[in-house]
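A single protein chain has been removed from this complex, and every other one stays in its place.
As written, the chains take the letters A and B, and residue 1 is the first residue of each chain.
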Amino acid sequence: MDRRTFVKGSAAVVGAATLPRTPAQAQAAPDKIRFGYAITQSGPLGPGADSTTVSNYKLWNKLVNDAGGIMLKKFGKKVPIEMVAYDDQGKPDELLKLTERLIQQDKVDMVLSPYATHMNLAQAPIINKYEYPVIMTTATTNKTYELGPRWPYAFWNIAQPREASQPLSKAIADLKKQGKIKGRVAAIYPSVEYGVENNEAFLEAAKKDGLEVVFNKSYAFGASDLQPLIREVMATNPDAFLAFSYPPDTFMLTEQAQILGFNPQFMYVAIGGVFPQYKDKFGNKVNGILVYGPSDPKAPGMDEYAKAHRDLFKQEYEPGGVNVYAALQLTQQAIETVGEIDRKKIRDVIANTTFKTLWGEIKYVKQLNANPWAVGQWQNGELTVIYPADKAGAKPLLFPKPAWS
Amino acid sequence: MSGPGDILLSIRGLQKAFGGLVAVRDLSFDIPQGKILGLIGPNGSGKTTVLNLVTAEFAPDRGTILFKDRDIVGAKSFEVCRMRIARTFQLVRVLPHMTTRENVMLGRMFGSAPTVPAHAAKEADALLDRVGLKPRAGMFASQLTYIDQKRLELARALAAHPELLLLDEWLAGLNPTELKIGIDLVRQIGREGITIVMIEHVMEAIRALCHRVVVMNAGERIAEGTPDSVLSDPQVIQAYLGGSDAAA
Partner (left out) sequence: MILFEVFLGGLLLGGMYGLIALGLNLQYGVARILNLSYGEFFMGGAFTAFFTIMLWKLNPLLSLFVSLPIAFVINWLIYQYLMIPLVRRAADQDALDADVVLVTFGLFFVFQGLALVNWSGDLRGYSFLSSPVHLVGATVAFNRLFAFLAACALAFALFLVLRYTRFGTALRAMTIDPVAASLVGIDVRKFSALAFAAGGALAAASGMLVSTFISFSSTIGVEYTLKALIVVILAGVGRVTGTLAAGLVLGVVESVGGYLVDPQLTIAINFGLFMLVLLLRPTGLFTRA
């Protein structure tokens, strides 16, 4: 070919190479975004995992796909999502194996949290190693204070022991300052890690706030009769009664306090206090009782959430699971902000954004949720959110707790 | 209802092996109604096994057992009891944590004519009196002496109103006075019309009580006849002198 033609031809090739690409030539979008989770689906923790966590995974899966999927703006389209699920049988080493499998073999795009404190803790180092951002939704333990900053990819969503008990101590101190109570506190707790840690965190806060702890004992987890213990509590004449309890004890000590006519003006029970079944059993007697880990039934979007849950499962939602759904919401928001599945970028967005979710505002500081809903209260037969008091949606404390009628 | 002279129980071609050991081999004999039949032979000759087959503790490999012309092979042991066949055991089998009276009541309550405890208690006391156990009616059976436990077993067996009574070495280990009392008792029972089969080593009792005797050795019948005739039968004497010969 002669020189003129070559130059013209080369110019044409170079020119073509620098033309902006048309959408038709763009990199193809993935046809599914795959979320993987290993969770306890058998054994004693199975039912809890199901009602708190798995049901929310399934609900979210459906609602997201009903809306067409998650918007990946890099490809200019919504991509439907898909779940890959395994049963860890309640065994931590099984969980680790399955997590590796999800990441290495199934090559899922994102991993979702397992269930229960010890399982959340077990999985965190692995997802951190493989740089999969995961929001842990059912862990509450002092360990997160130290591990939160250490693992950039693991986020801790619910109220940890300090966040759960400090508001209680402060509330009692305030009431004492206002002259409404003497500030005599009795606290009981089951002798398991959750109880011990929450009790300790409370005692620390109570000391700082200058409260008088007149009674502090632990009881055997799973005890069949707490009446003797409550009698002992009553003998010290407290006006604030705190129980860092688990569901069966939560129910039992509430009934036994009623039977004994024990009417502390300030009463807190921990896990299980938010259950609809707690309200079903005690009816209006629940009014005034403070509880751990509430969600706000009046938050925007909750009516639709409640209805969608009811339609899909023929059952009411579990308030402790709302934080799980919120974690999924903010995960979606983070992915959409990034526009593609780039886990490092997604992680950074999660770590540095304030999200609006069904569970109120969520912002992580060093991977810990800065101000999760920690304490709620039954008022007029409805669950309300009380602390943090400055969080949008918080209602004022109902004081005193009405006496059992 | 069978009358005297009829055959009450008929054993035909009975065979039973335990693993490689043949305990009863092609055994046949009849038990006439209203009589006392002795069943003797050296240790291990299969006598107790025959009783166990009759009371259906286990099933025979072959053969029939006709009780009042009905083949009872295949019946369960509690059913056999209700047919009015009762027995005592070589190794006494009373219920240790029940009283003497209650043990006897059991025989009455679950036998052929079931009844309530209150009724059974009355009969039990009468029977206990008969065997000389009345003073110990309220004691636990485990507290009785061995001899008394044997008496208890007899009372219990009688409580079932049996037509056929099977005694497995019931007169063993008794001193002369006790033996005489025992023999009288058995004779009395026989006179009431109850057919008796007695396994015994105490030959005095055999001579005193039995109308007929069947001799077994190594699972087979080797002789049959009156006590005198079988006890002087050279084959029988040889079987006993040859020592225990559990068939290999």
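In the analysis below, contacts are C-beta pairs under 8 Å (C-beta built on N, C-alpha and C of every residue); 3 or more make two chains touch, one makes a residue touch a chain.
Values in this document were obtained by computation on a predicted structure and should not be read as measured data.
Listed residues A:L63, A:L203 or A:L260: the one in touch with the omitted chain is A:L260. Residue in contact with the omitted chain (choice from B:V50, B:I65 or B:M109): B:M109.
Listed residues A:M252, A:A306 or A:L398: the one in touch with the omitted chain is A:M252. Only one of A:S218, A:N287, A:T353 or A:N371 touches the absent chain when the whole complex is considered: A:S218. Across A:A139, A:A186 or A:L229, the single residue that touches the chain missing here is A:L229.
The chain omitted from view is touched by exactly one of B:K47, B:R136 or B:R156, namely B:R156. Interface residues of chain B facing the missing partner chain: 55, 57, 76-79, 81-82, 87, 93-98, 102, 105-107, 109-112, 114-118, 140, 142, 156, 160. Hidden from this view is one chain, which touches chain A at 44, 46-48, 50-51, 191, 217-229, 231-232, 235, 247-248, 251-252, 255-256, 258-261, 272, 275, 277-278, 280-283, 315.
In this section, only the chains that are shown with their structure count from here on.
Note: centroid distance chain A to chain B, computed from Cα atoms, is 79 Å.
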